[in-house]
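Omission of a single protein chain aside, the complex is shown with its protein chains in their original locations.
And then chain A:
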């Protein structure tokens, strides 16, 4: 590979993958060595327990072949141990004296014993074996254990690999690596004959000198071309102009480069690590709050549990508009670091909280830090990208968040299972600290701003947008409930429901990670295919309906599969609708409210979306307290389906008009 930075990145990734794969392989081997004997031990324990029981009866003088209701005792043992196919008591000659089997294995004995692992325990009298208890476990049970083990290890491999890739990306955001990548990018572009100018890279040393030399050569060639073209025009030399145009087209001598700066990647690691800190708390936060919840007059227990989540989301939603200007004044990099430190104290406080009021206060502090980091990171990108490269810059930010959404819940769940919830919050604090350090090392100082700061969203903007029926239905019917179902059902109701069913945080974490997985895979794909404007409305409607229908899984399948399928379907549905929905907001805004700036329309959109994250858990908790959890989940699903269908009806024929609006833009 000619691009040496890419070669290093690829090789390091391959080496890491090989290392992680070796660890996974050894994990399966080690696990098989203890789990399969443990499975056999279960059968052995039951066989030995039953053999002692029968031996005791024989000691009382009951002959083996006269024992009454022995089959029933065996049947009870089968009912208690779902893994067993059958249990039998055989005498010395092999004659079966008592027998019970699971329904699927009623005729198993003598027919298909080869597909069984059998454990026998002798029934002894006076030191002589007079009979045996035989417990048969289907081979399929062991195969299922191994299959689940591989699935577990594969999930962890993906998670560890994603974290590793994010960390490697960070390694390439330190100044000398940025310089190296910048140089590689330049040489690679020149090799392709691409003479578009690159964004300048600040630094010193031989690499920086090389970058300057290359940039100077490119600038000189372009300037030469410009002067020559001017002269050709002065001379009216059509042939020369034609030749120069051909040359310019081939080598892109007259166009600018619309790529986000190489240094932008530096924001990715702090954002990933910071979001990882918060996402790690998803599997156990609702149960942790529940453990401290005390009744408050006039509020249901469910609402009390939801309070810290509602407060967190509300603070994040409503602080963001004012934080934009504030972080701009203080400096994005500095604000990001400040936000990480605030959240660090919030996590530490949450870990040590002893009652509900402390917990609420600490979660509020975390929310302030969270909102500050979010706004600062987004602002860092916006400040360093132009209109043409902003989408790619924001894509960098969004993909880091999605990767954190995928990795955070399983890691947090495992840590909470292994070390306890308080330790998991301390680990979140550690992640916030590492995010701070990454930001300190890698984030450049903020450039002087030459344009006035964008104004915050006003109430009048919100009213103007919501007065348009189509925009109202898009924002209130689709965007708002999609966030409500995500936070209210997936991140509030489901962890509580699964914990009540006895599932550990590690299992809950693996269920919740499916949302991040679906989004990470689907969003980039849908971004490409939904660009055809006429398709956007169907994508939004389909995504909304699919998301609303996802709640049915909770009623169709046993947990955790019902929850897992619901989260996966919501992830897929929102992966389908998120990008087209965001694009539609801009297009409908231009069509219906040409006087309102695009920034203003998107400000209203984000505000309403974030409001949904606070309203969701509040609404679920209210209905849950007043009726039942099932009613709350169904209400969320119905709200989404109805909202999406109403928007679909209101948008009939919108494709052509938005296309026109898009073309106008």
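Note that contacts are C-beta pairs under 8 Å (C-beta built on N, C-alpha and C of every residue); 3 or more make two chains touch, one makes a residue touch a chain; residues count from 1.
Throughout what follows, contacts and distances are computed from a predicted model.
One subunit of the complex is not drawn; among "Cache domain-containing protein", "Cytochrome c oxidase subunit 1", "NAD(P)/FAD-dependent oxidoreductase" or "Phenylalanine--tRNA ligase beta subunit", its UniProt record names it "Cache domain-containing protein".
From the options A:58, A:149, A:394 or A:596, the residue with contact to the chain not on display is A:149.
Across A:70, A:87, A:116 or A:207, the single residue that touches the chain missing here is A:207. Residues touching the missing chain, restricted to chain A, are 4, 7-8, 11-12, 15-16, 18-20, 22-27, 29-31, 33-35, 38-39, 41-42, 44-49, 52-53, 56, 76-77, 80-81, 149, 152-153, 156-157, 159-161, 163-164, 167-168, 170-171, 174, 176-177, 180, 187, 190-191, 193, 195, 205-207, 210, 213-214, 216-217, 220-221, 224-225, 228, 231-232, 234-237, 240, 243-244, 247, 251, 253, 410-411, 414-415, 417-418, 504, 506 (touch as defined at the top).
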